[in-house]
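Note that one protein chain of the assembly has been removed; the remaining protein chains are unaltered in position.
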């Protein structure tokens, strides 16, 4: 089955870890993930500037690693990301900000990507809140 | 699918009103506290019609040391969680 997964919570939220474990289990079960879409506070998952304490789970790093190793499409809503300070080099330059912090392997794009994923998938699964 | 504590939040009550025959409720995160014994939330779950199935994420039950769970509850791991999503036509997460 084809899943589209949308995450609405920050990487320090339990919902983010839950979404990640779900996504891993979906692939392990032989399913396909057509896209991971990050909206609202979920956009922080794509920040390269998160430093988790050494004895704590670094969910943002795990997301980046998961997306790279499974070669998934990790898309961050551009409007939500700009509002929360997650910028790629192009946006940083366009808005005169000193640095870009979008981690490697992620892409800023519009909400159309969420709808496109929902059209391609058999199920849209959203994670958010706590 | 719920993930907020039912003691500080209206999502459980709101969600229960929308459930129809053939639906299932999956409790994750702090939403599993709705299964705590001697609470009105637990009572509300027990009173759901038999046609509504009740599931909870096992890791969340274990982490919170929730025991003496209702007989109608099925605990699932992540693989079971994925299976549930394939079995039901749509998944409505209360963010």
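Some observations on this one:
Which chain is which? They are A and B, in the order written, and residues in each are numbered from 1.
The rule we apply is simple: a residue touches a chain if its C-beta (ideal position, glycine included) is under 8 Å from a C-beta of that chain, and two chains touch if they have at least 3 such contacts.
Simple rule for what comes next: contacts and distances are computed from a predicted model.
The subunit not displayed here is recorded in UniProt as "Sulfurtransferase complex subunit TusC", chosen from "Quinoprotein dehydrogenase-associated SoxYZ-like carrier", "Phosphonate C-P lyase system protein PhnL", "Sulfurtransferase complex subunit TusC" or "ABC transporter permease". The missing chain, though absent from the display, is touched by one residue of A:5, A:20 or A:114; that residue is A:114.
In the full complex, the hidden chain is touched by chain A at residues 6, 8, 39-40, 79-80, 83, 110-112, 114-115, 118-119, 123-124, 126, 128. Chain B meets the missing chain through residues 10, 14, 17-20, 89-95.
The definition used in the following text is that only the chains that are shown with their structure count from here on.
A straight line joining the Cα centres of chain A and chain B is 26 Å long. Across the complex, chain A is touched by residues 3-5, 28-30, 57, 77-79, 81-83, 85-86, 90-91, 93-95 of chain B. On chain A, the positions that touch chain B within their shared complex are 1, 3, 8-9, 14-15, 18, 21-22, 24-26, 28-29, 31, 122-130.
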